[in-house]
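The complex appears here minus one protein chain, its other protein chains still in place.
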């Protein structure tokens, strides 16, 4: 921790680390994968109630986006949000803690997997209603515009979400008002159990920017630096007063939609094709090739990350579950009179 | 009335008349103009309560669309619906009667200007909530598709309505399901008091078909036969299994958005430009030029239509207003057990 | 037949589809996947892709399409996965579907069903665990019913599909996997607007709905007093006669609601019965509800949110003894 970081929340620090180092980005992608694998284990062991939506295979989008933005920007993600939350800076204990209903979690354990947030890194509570976060991000962008700040709002959503009204309304209003917002669609080819082509009239989501005379970009969602570059272009456009952009990241989730989904609907061979272009592997190879990372350092990184997750899990399991008294907190915000 | 029309509802007959004769179409456009002018007069005289939305200047869209479709097709229109209702076949007394809250009206006077309907010509109750009729038309088309009938559903809406979620969702689902529905946008350049460009990111609404890989057409909404031709093309595509089309008719309303609006927001000279291309005048000239109509027949037509409206008004004013007892009718439909 | 509630629903829909070719089904993942909660098992295979469709994530489009299809001759059954999702398409149910018959001067009907899963108990968190009857209760033109198990889900679903009005059926999600005896056939149809009395009694009338019916029955079965338990089943219209008749006999009314306290469905029942039975009531009408907080995550907290049988027994006991309103469990927390 550098001197200047004293008193800065840990999540903000982690965001800076990510922004400053390529190695940190690889590490973060690993962390995300490990945390989500762990979440699935814990569910399998019956240690968690309810449901969860993990994003194994999509880590490059989360990390690329986080690397392209500032902790003072605002981000609206979805129920499939562990990866983004960690990428943006939230710590594994807080994320795991919320998933496991523990007081260490960001909602004190009263929300569960779908409700992550951290104002210190600009993460608004993740949205459990499909599309709902899109207009909210537009509002965060309106806030920047109104105050003539150079902040940017980001909205993340899936391919399936582009069929809901909020997507259309949000993008149009952002375009008309020329707001500093970047819409990032993680096109993982499925909305729940439905393949894109059975629900969506176009296969490139980016096409839909035409309806709003909006800039658009399609990017390889498995390549963290491609994502970072695309989001950076969009963010710079937004900060410079150039208005919104729709970025489509082509990606894939290795796992089912939610915990109970075995994904029988996958096309034959599809999963293997995507596994062959694993975002973590791809980026690791790149860093190995450039000499930024040695093979042994990579091994060590894996071990270390795994160890940290073990530690985080221990910490979480030591944290008490939410209390009955907490149920009555935070229903209304206090208003000083 | 021809023999075969005996027992056929008057509105259905009127629809057939319209479909069979160009002169009838001119006549109907005149009728619409006269009825709507009359409605405005009656409001001005304080004889009507509430509000009304008239469509002077847009008559060619209504009549062109009606001429291109069958009484067995289904149509979803808006609160700006007198013109469509009359074009589709509803009689002036029923329309005026509803506007004036009389029992002769289609809702027995309990609905007012925004709620016109007539199952005999496929007119569903006009939609007072912007965009709400779009998915409903998709449902009517789904009905035709499910029954493998060659019927077509039509959805009419304004330019402003293309910014609401229902538009987006409805068009996407219609495209994905390849349904026999024609979306007709009456682009009159304003949504309420707001000029299109202040609310809408594109100036050609038809552009938005791209988001649904949907066929699209832009047509001169002041030319009744151009509208008819465009809608005919779209309807034929739909009947032939070719799926939905988005037709944009460029048009203009000479009057305010609703009764109390003096339209101060108009651009200088804009109204005059549009008045110079009045749809009724244009079509009358065409029929005069082709010899289908003589100048004296045209004069006589005007006089006659005006006389018919006088008669309809008399009839309406002789009809009692809705009764208290009627308030309790039609809340729930009976279900035989 | 011993059926899980989701099987009973699949069966009811399937029978109605076989009986009337105008019945169609759509919603998110209801076709190929047979429903996120397996409430449309076998339908796609049996009735084919024209009549059983997966929709985009477009609640406004597909509820609106249900309205349009219903008005033009079909009988659509549309599934809303979690009741909260109707929030993005609310207009289509309460302002379009509900008023269409009226707005057409009685000439168009809207025989559609909107089914939705509701309720707490499965750890889905604050935006996926409510019952939300209050959003729809009181809408002229819209019927509303709530299943309390496989048997009533079967009976209500069939009645709803045959009804000529838009009907909302709410299905407590936590009950999908629970089994009950269901006797398929016409006799098992439950007319909308009629309550049932699974338990007769003389000291107190307990009116419950959905998930709280079993809670109330369990409480009653182990209590020293004699409770008549009414499963209200329909909320719009609701069975005034059955409830009022019971309260006239028992002199006491307790409502057991899964929802938060303010504005829950019980307020409607309490206000009507309070008037109608003013001189019969020997104690205040008592509402047993959840507190006015979002549904919490975590099994212990969520369990506490829903009134338990023990809590109901305690509360009713206190009411009958003191003839005054007992305090709710959360009084110490607020």
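Letters are used for the chains, namely A, B and C, taken in the order the chains are written, and counting of residues starts over at 1 for each.
We adopt the following convention: a residue touches a chain if its C-beta (ideal position, glycine included) is under 8 Å from a C-beta of that chain, and two chains touch if they have at least 3 such contacts.
Computed from a predicted model, the values in this text were never measured in an experiment.
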| item | value |
| --- | --- |
| Of B:94, B:110 or B:141, the residue in touch with the unshown chain | B:110 |
| Contact residue for the chain not shown (choose from C:160, C:216 or C:285) | C:285 |
| Sites on subunit A contacted by the missing partner chain, in the whole complex | 74, 76, 106-108, 110-111, 115, 117-119, 124-125, 127, 129, 132, 134-147, 153, 165-166, 169-170, 172-173, 176-177, 329-335, 337 |
| For subunit C, residues in touch with the removed chain | 60, 84-85, 87-88, 90-91, 94-95, 99, 102-103, 126-127, 134-135, 137-138, 140-141, 236, 259-264, 266-268, 270-271, 274-276, 278, 281, 283-287, 292-294, 324-325 |
| Missing-chain contacts mapped onto subunit B | 48-51, 101, 107, 109-115, 128-132, 160-161, 163-166, 191-194, 198-200, 265, 321-328, 331 |
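Note that in this section only the chains that are shown with their structure count from here on.
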| item | value |
| --- | --- |
| Far-end chain from subunit A, centres as C-alpha averages | B |
| Subunit B and subunit C, separation of their C-alpha mean positions in angstrom | 40 |
| Whole-Å gap separating subunit A and subunit B, where each centre is the average of the chain's CA atoms | 47 |
| Centre-to-centre distance between subunit C and subunit A (centres being mean Cα positions), rounded to whole Å | 36 |
| Per-residue overlap in subunit B, given as positions that touch at least 2 other chains | 165-166, 169, 172-173, 176 |
| Multi-chain contact residues (two or more partners), subunit C | 55-56, 58-61, 88 |
